[in-house]
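Mind having a look at this structure? Questions to follow.
The complex is shown incomplete by one protein chain, all other protein chains being positioned as in the whole.
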Amino acid sequence: MRFAEFTPYDIVLLLQGLGVTVGLFLITSLIGLLVGVLWGVVRFYRIPVLMQLVTFVSEILKNSPVLVQLFLVFFGFPAFFHVNVTPVQAAIVTLSANTAAFVYVIAVSSIESIGRDQVEAARVFGLSRWQVLRHVIAPQAAAFSIGPLTALLVNQLQVTSLISVIGVLDLAKIGATLNLRTLKPFIVWTAVGILYYLAAKAVASLGAWAEKRLRAHSAFRGL
Amino acid sequence: MRLDLTILIPHLGFLAEGALLTLEACALALIGSVILGMLVAIARTSSSKWISRLAFLYVDLFRNIPFIVQLFFFYYGLPEIGIYIDAFTTGVVALSIAGGAYASDAIRAGILAIDNGILEAAEVSGLSKRVTFTRIVLPIALRTSVRPLGSVLINMILTSSILSTITLNELTGQAKIVASDTFRPFEVYVVLLVVYAALTYLVSLGITLLHRRLNRDLQEQVS
Amino acid sequence: GMLDDIRGRNVVRIGVSLGGEPIGFRDDQNNPVGYDVDVANMIATKLGVPVEFTDVSGDARISMLVSGQLDIVVANTSATLERAKSVNFTIPYNRAGLRVIVQADSGITDLAGLAGKKIVVGRGTTGETFIKTAVPTAELVYVDQFAPDGVLQLQQKRVDAAIEDSSLLDYLATKNPSLVTIPGLYSNDPISIAVAKGDPEFVRWLDMFVSDYIQSGAYAANYKKWWGETANPPELIALW
Amino acid sequence: MLKVENVKKAFGPVTVLDGVNLTVNPGEVVSILGSSGSGKSTLIRCINGLEKLNAGKITVDDFDVSKPKELAEARKRSGTVFQLFNLYPHMTALQNITLAPIEVLKRPKAEAEAEGRALLTQVGLGDRADAYPAQLSGGQRQRVGICRALAMKPRYLLLDEVTSALDPEMTSEVLDILAKLAKDGTTMVFVTHEIEFARQISNRIVFLEKGVLLVDLPTEKFFAADGGLAQPRVAQFLSKMRKD
Partner (left out) sequence: MLKVENVKKAFGPVTVLDGVNLTVNPGEVVSILGSSGSGKSTLIRCINGLEKLNAGKITVDDFDVSKPKELAEARKRSGTVFQLFNLYPHMTALQNITLAPIEVLKRPKAEAEAEGRALLTQVGLGDRADAYPAQLSGGQRQRVGICRALAMKPRYLLLDEVTSALDPEMTSEVLDILAKLAKDGTTMVFVTHEIEFARQISNRIVFLEKGVLLVDLPTEKFFAADGGLAQPRVAQFLSKMRKD
């Protein structure tokens, strides 16, 4: 084939792919976190219609393949609503929404993990719902959820690989194009796999570090 | 454009074929991953350092590399070193291996959650390690991990959509063909989303029933 | 019209298929290159705006035009009557027939020999449609892009044959001694530029562009650039 | 005055409180006795507004706890100490105590903290103000729980089996504090299984049985052969309690 051999520049290509992957991961995680926590607050306040809507949307997002969600946003939305959607936009929308759905679940369960006893105690002393949320629930929920959140983010990092299928030049897509040129998938996918692994490990140890700091800060040993 | 689902009617049979393939692959992979997960869970709780380390490595690797990369590696990479597996088998094996990593965690958690007092009771009764494991530890662990194993299955159904990238025409693969035949991606993918959500909903209902049945006797009776 | 839109936006969004040499692929700097990419670049030059490429796989190229995500598709698209119901085509800027490539050692020499064999097809391509009626007993193996997925399967001998445009397969056969094409073209499709419906002026402009491309000799030069000096460009008729 | 008038409370089909009447005057210490499940905790939870009534009325200094606005007032006047302490685990002892004064009573932080420290010193925890609940023993935690209630300067202190999660040594720690409070004139409603202790500190003892207030007598009368002990259920209950 025309460019059949690996070249040193391929390393640059892989790193570029990694950059795209990590960049999209960071953006979508941030949006997902904000939106998911917001949904959690909606639920905490039991805002009537909104709460059902949020639950429904997050259920759909959690219970359908990300790949199909991507296809729907990238191929389906433009065809139906006549809006222009670039692959990167589709990736950001889909991944953010998907992350938000899971963040919502973590937010809800970490709020619920805080004993009703404590909430009752605070209520008996006259604290309002907002005060209870801010002073009693939020600090503990944050410490509680950091573990599940780390696990989620490690998972979402891997989910980003699916956007290669709609043509975003992320790490997985670079892998595919290197294959197109070299036809040596064994080496290519091994290298790509290692890069993903290292990135996942980095996210995980960042999470562990954050957890340690949060726990050390509030120093509750027995919990 | 109007949402016109009738255009899909001629393709329903075709889509059902894909759904059947999805279910087939997931059922086989579920069996595979529970068996694998059980073995790995045992290995990880094993007292031999090497065995437990190896088991950990397996879990670590397959949880931190995107499934699509694993799949490409198995399907396109392995033939390069002389290992040929057909697409369906590759799909089932890859799902089993990835699912096994998650299943082992669920089962391990079930084992670790067993009250130490129960194990001590068994020990002082003179029960051997083997009897304690097969008659007490495993039955309790499997009962308590029904739900987490259920989420592994649900995740597997969602992940199976990625098998469309290695030529398998499971539900998503068939849907892609329908989308390119009809040029109506929105309708196709909306329906697909709903079908997956319904499928996983049914599965989780089943899991709940199973969980209830198995744990019926373990529940405190509220009198 | 579209021409104003493009100039207003100061970028033209062109869909190319980077799924096969020499039509469209990526060089070692990851830049799109190939016969179609050159045509697309010429269009952009004539429009006087920079180009933004999108890699479109077989099943997406039509729907992305319809949905307005792309302005123009130069992606080795066969102009079929079925597709023409959804998009507009220019006059052909290339021609290709469907060709079948087989493993050299398989002994398959004609279509009949494909019965019961595994054949790689692209999801939503003309090859898929053709083989389904021509060899109903064949076992179809679906890929989203002919390269690398299809090429790898051929090379790894996991399939017996593949059906794709002659422009791709002839080239592949010359580069890969274990693969041979079987004689005969199963169609002689016009390969055209596709745009969304509803803007006759834009089609007319593109028709003029293709006519100019053929008559100016750019066509012959481009064809020989990618298929070799000795290649014989199929005859195309200019409209203007 | 704390007034419980003809209160009924049911959980689904189960009636837990069935027409309870109880008046607690300022300065009084009232103990509530009764076997497990008789509705003692539920009564306390009705008084502090954690449960809605099915019928009847509860007022704390004339504020009706069934009305949200009045409940807020009622809650400012009554403090609750919980059986399982229910401290906020992510806050130090002092923070546990000052949260409500600062947030609800809008006290300046410095003042609230000074008072909190004073309270802690009073119960012998002056040097543990910055410890987290997990770093305290059960008895110490319960003392923090008491300070948390006292920090709101409540007129009425509601206590629900505040020592039953403690071992004997820690129990006596906590009971000592309560006895001191009683002597200082704090009004208390006190659910307990420590009959001997109830006898020592309370002015009045009431006995609940299946949601009905069977007996409401001054302490001496309650333990007299012609008073509470004349009731077969009370006699049976007391005999069982004192078995060991």
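In order of appearance the chains are A, B, C and D, and numbering begins at 1 in each one.
Please note the rule applied: a contact is a pair of C-beta atoms (placed from the backbone, for glycine too) under 8 Å apart; a residue touches a chain by one contact, two chains touch by 3 or more.
Small disclaimer: the values here were computed from a predicted structure and weren't measured.
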item: Sole residue of B:L28, B:L127 or B:L210 that reaches the chain not shown, by the stated touch rule; value: B:L127
item: Residues of subunit B (touch criterion as defined above) contacting the omitted chain; value: 115, 117-118, 120-128, 131, 135-136, 139-140, 143, 217-221
item: Positions on subunit D contacted by the hidden chain, ascending; value: 36, 167-169, 172, 194-197, 240-244
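Everything below uses one rule, namely that only the chains that are shown with their structure count from here on.
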Residual chain clusters - subunit A taken out, nothing else repositioned: B, C | D
item: Chain whose Cα mean lies nearest the overall Cα mean; value: A
item: Most contacted chain pair (by C-beta pair count); value: A-B
item: Between subunit D and subunit B, distance of the C-alpha-averaged centres to the nearest whole Å; value: 51
item: Residue list for subunit A, restricted to those that touch at least two other chains; value: 75, 77, 79-80, 82, 165, 176, 179, 185
item: Touch-based graph of the chains, sorted into line, ring, star, complete or other; value: other
item: Each pair of chains that touches, named by its two labels; value: A-B, A-C, A-D, B-C
